[in-house]
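With one protein chain held back, the other chains of the complex are shown just where they sit.
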Amino acid sequence: MQISARNTLQGQVTSLKLGDVEAEVTLQVEGGAEITATITRASAERLGLAEGQVAHAVIKASDVMIAVDD
Amino acid sequence: MQISARNTLQGQVTSLKLGDVEAEVTLQVEGGAEITATITRASAERLGLAEGQVAHAVIKASDVMIAVDD
Amino acid sequence: MQISARNTLQGQVTSLKLGDVEAEVTLQVEGGAEITATITRASAERLGLAEGQVAHAVIKASDVMIAVDD
Amino acid sequence: MQISARNTLQGQVTSLKLGDVEAEVTLQVEGGAEITATITRASAERLGLAEGQVAHAVIKASDVMIAVDD
Amino acid sequence: MQISARNTLQGQVTSLKLGDVEAEVTLQVEGGAEITATITRASAERLGLAEGQVAHAVIKASDVMIAVDD
Partner (left out) sequence: MQISARNTLQGQVTSLKLGDVEAEVTLQVEGGAEITATITRASAERLGLAEGQVAHAVIKASDVMIAVDD
């Protein structure tokens, strides 16, 4: 499947917090940066996410803001 | 200013496309990955964005999806 | 690829409008409803979108609102 | 009220999960597809959502991604 | 129609910029603050937006970030 989202960053799950409805997932991506996502708990379970697993952060361009230092 | 968005990735502007209402900005971030944002043209001009400039991609955790290979 | 987004609706491209930065794509999905997306023009071109093509609308659960009639 | 969001799909609540802050709501929409939303628990209670209730999924065009099979 | 989005701010259209695919709309809301939205051009036309018109900014809670000064 190819998706229109412009940003896909490969990484590894470094932390996974399962809540009642939501789950918080952190990946360490290439270059060492960390990316945190909140997805539904059901999705975290469907994808079988676990620490150490290879996964991708997928982000639509319209959801990315740009900041510059003053 | 500290912001609740969990993801801030530092990089350099590698491409900037100004449209009538929107602008498309690509940064190369640490580790070499590219992140593309669509922001309003007015914001691109307000921030004085230009190729080569240091900038940050800022992304709310709820806007990040996770994907795994089949 | 499996993605955490909870909503994937299969359909057919019924209209495609390419702007300078953005593109507007409408699919007719199962049951006859129409779904409209705005994605970047570059993504519309990368995916080779054209009228009549089979495609999927992919939507994160946190981007769906619920409304009820008064 | 008319809203700029381009996508409104009528359906029926088939499942409702109330969490501490968030709630997960699934509708079956025309054509049989399911759409899942995460909204705040307070909104789920304000709208008086319950299984079997007629409701609409409302989605902004900029929150819809397009995917195509490889 | 009642919608799950938690934030509805009434105001008046103070500026409207129609692009090829997108439109940028600014409202002055109660208290004098300005809120800018990008919606599709088709929606701006469907709603018949024009300067001086009473309109509401509608924002989902999950799309609001919080910032604090250092």
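Residue numbering begins at 1 within each chain, and the chains themselves are lettered A, B, C, D and E in the order written.
We adopt the following convention: a contact is a pair of C-beta atoms (placed from the backbone, for glycine too) under 8 Å apart; a residue touches a chain by one contact, two chains touch by 3 or more.
Computed from a prediction, not measured in an experiment: that's the story for all the values here.
Trainee: Shown chains touched by the missing chain?
Mentor: A, B, D, E
Trainee: With the full complex in mind, choose from A:Leu9, A:Ala42 or A:Met65 the residue touching the hidden chain.
Mentor: Within the whole complex, the residue contacting the unshown chain is A:Met65.
Trainee: What does the interface between chain E and the hidden chain look like in terms of residue numbers?
Mentor: On the chain E side, contact with the omitted chain comes from 5-9, 24-25, 27, 29-39, 43-44, 47-49, 53-69.
Trainee: On chain D, where is the contact patch with the chain that was removed from view?
Mentor: Here the touching residues of chain D are 1-5, 19-22, 40, 42, 60, 62.
Trainee: Hey, which chain A residues sit against the chain that's not shown?
Mentor: 17, 19-24, 36, 38, 62-63, 65-70
Criterion: only the chains that are shown with their structure count from here on.
Trainee: Comparing A-C against A-B, which pair counts more contacting C-beta pairs?
Mentor: Looking at contacts between chains, A-B has the larger number.
Trainee: Any idea how many Å lie between the Cα centroids of chain C and chain E?
Mentor: About 22 Å separates the centre of chain C from that of chain E.
Trainee: Which positions in chain A touch two or more other chains at once?
Mentor: Answer for chain A, listing residues that touch two or more other chains: 1-6, 37-40, 42-44, 47, 56, 58, 60-62.
Trainee: Go through the chains and record each pair that touches.
Mentor: Inter-chain contacts occur between A-B, A-C, A-D, B-C, B-E, C-D, C-E, D-E.
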